[in-house]
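Here the complex is missing a single protein chain, while all its other protein chains stay put.
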Amino acid sequence: MEVRNRIVGFLLILPAFLILALLYVYPLIRAIWMSFIKDGFLSLANYAKAFDIYSRDILYSVVITSVTVGFVLVLSILLASYLRFKEWRFLDIMYRLPLFIPFLIVGHAMRIFLAPHGTLNSLLTRILKVEELPGFSRSWIGLLWTFVWVMTPYAALIILGAFRALDSSYIEAARNLGASKGKIVFTVIIPMCKPSIMVAAILTFVRTISSLTILVMIGPNTPNMITVDMMFRINFFNDWGVANALGVISYLIVIVLAVYYLRFMAAERGGIKG
Amino acid sequence: MRFSIWRITLKVIFVVFMLLIMIGPLVGIVIWSFARVWYWPSPIPQEFTLRYWLEVFRQGRVLNSLMLSVTIALLTVVFSITLAIPAAYGFARYKLPFERVLLLLFLMPQTFPQLPVFINLASIFGRMGLRGNIWGIILAHTMASLVFSLWIITATFKSIPVELEHVAQNLGASRFKTFWTVTFPLAIPGIIAGAIYVFLWSMGEFTAAFFIGAPFIQTAPVLMYTSSMGYNLQIASVIAIILVIPSLIFMVLIERFLKAEYIAGLGG
Partner (left out) sequence: MMVVLQTQNLCKSYGQVKALDDVNVYIEDAQLLAVIGPSGSGKTTLLRSIAGFVELDSGKILIKSKDVTNLPPEKRNVAMFFQNYALWPHMTVFENVAYGLKIRKYDKNTIRERVEWALDFLDIRSLAERKPSQLSGGQQQRVALARAIVIQPDVLLLDEPLSNLDAKIRMRIRFELKALQKRLKIPTLYVTHDQEEALSIADKIAIMHNGKVLQVGTPEEVYKNPVDLFIADFIGVNSVVKVKCAGEKLVEVGNLKLPVQKETVYVVIRAEETKVLPIQQRFDIAEGDLRLEGTIIGKLYLGSKYRYEIKIEGVDEVLFINSEEVYNVNEQVQIISRKGNFFIYEQ
């Protein structure tokens, strides 16, 4: 019976499994394999070339992504803390707006909004009574702005979910002992919701570093993030080897993070259980 | 204290600021979609026109690519949901061999960079004649959307008390009959939510459509991209609005059920 159950269960997921195996796992393995192939031979040449040309871009990707994660975490924790203590429908709806807008459209909207003669500047020049303002649409500032704009709601949703799931008595106990709301956020809420905050941080990191659409719409021409480099390698040079090497590098960055996360979770669990 | 003038002023400033940064970008594209002539530093276009909106309804590039996107999205929904329902039931109700590995596998496409997979898929499809073909895009979309349709429907199945199934089986219904007459009808709202979700995601997806559809197939997002790059901002804005409106309506509709795991994949 037990065995039969397992077989039935496996048969149920088999079609979905096959699709993933063929259309996800196979290309994934192929990406890794191809990254080691140069002119038909096994070599590290693609990596050498990737680091040679793109080491600055790799660094840039990591830095922009980390800064994005930093801003996103600060903003979403602020937002979640506020909404944990106070219902405010306006804010509740506003912060979630970007969740449902495809990245490409966000990129387009931000390009128009942040351009030197864009919507934002046309408003600001009027308010500040100046002639011209620089645009951010093809600079790292605009890129960062857009990433934060688009990633914060998702992180905030996860974090606010955790904050709201936290039993009120933990918070009330702290207030009752004299702690202000700010103090409670730092001494009670954040420590108790650390795992969810970590999840939000890691998901934000992965989504940012693997984003292409926002970059092609609004990213600076140089330096570039590795996703754009991958696209250029293929579209302009038909160089799949280096593109795949870059892909594998992005995997490695994410895996380092994932390992760190698993370690953290193990420590967290160990700490509570002793 | 509570009604102090300072607080109200601060609140008003904050509301204006939020509206500016959250709604501002969207207002920008709405204005652009009607702009005929717009020179700096005028705050609004000098001349308005409905020309670009009318183009959507005329036979032509815009309408074609929109229809193409709808077709791809509908077929993706059919495949994705059909594959997801049995798999979700398996995850929700059966003990599976290698459960942890499977779980990881079914989460990876959304938690791991997607781009390398899409470009290699494009290269594989290229040799099979599926590149530049809508079926290639549909397959890629089915694969990528499977992950979240699967999790939405799994959550739905899990929320249905297993006792309801036991009662039916106890009364003599087979497992299949039980599923068909008890579980499935109760899961329909969740399945519909999953379907709408997959549809919207597919409509807005750019990366796979761009690499796999190239060079012949132009879905709406791809056309939007080329228009925007070619500084045809009006066409790009019109397409953007058409793509965004259903999403915003959906957001309002499911606002109550909004859970983090549901929207893991949106945005693309």
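Note that the chains take the letters A and B in the order they are written out, and that residue 1 is the start of every chain.
Keep in mind that, in the parts below, contacts are C-beta pairs under 8 Å (C-beta built on N, C-alpha and C of every residue); 3 or more make two chains touch, one makes a residue touch a chain.
This is a predicted model, so every value here is computed, not measured.
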item	value
Chains in view touching the one left out	A
Selected from A:Trp33, A:Trp88, A:Tyr170 or A:Phe237 as touching the chain missing from the view	A:Tyr170
Those residues of subunit A which, in the complete complex, touch the missing chain	167, 169-170, 172-180, 183, 187-188, 191-192, 194, 271-274
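The definition used in the following text is that only the chains that are shown with their structure count from here on.
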item	value
Complex interface listing, subunit A residues touching subunit B	2, 5-6, 8-13, 15-17, 19-20, 23-28, 30-31, 34, 90-91, 93-106, 108-113, 117-120, 122-123, 125-126, 131, 149-150, 154, 157-158, 161, 203, 206-207, 209-210, 212-213, 216-217, 227, 230-231, 234, 240, 243-244, 247-248, 250-251, 254
Residues of subunit B touching subunit A in the complex	15, 18-29, 31-32, 40-43, 83-84, 86-87, 89-91, 93-97, 102, 105-106, 108-109, 111-121, 123-124, 139-140, 142-143, 146, 150, 200, 203-207, 211, 221, 224-225, 228-229, 233, 236-237, 240, 243-244, 247-248, 250-251, 255, 258-260, 263-264, 266-268
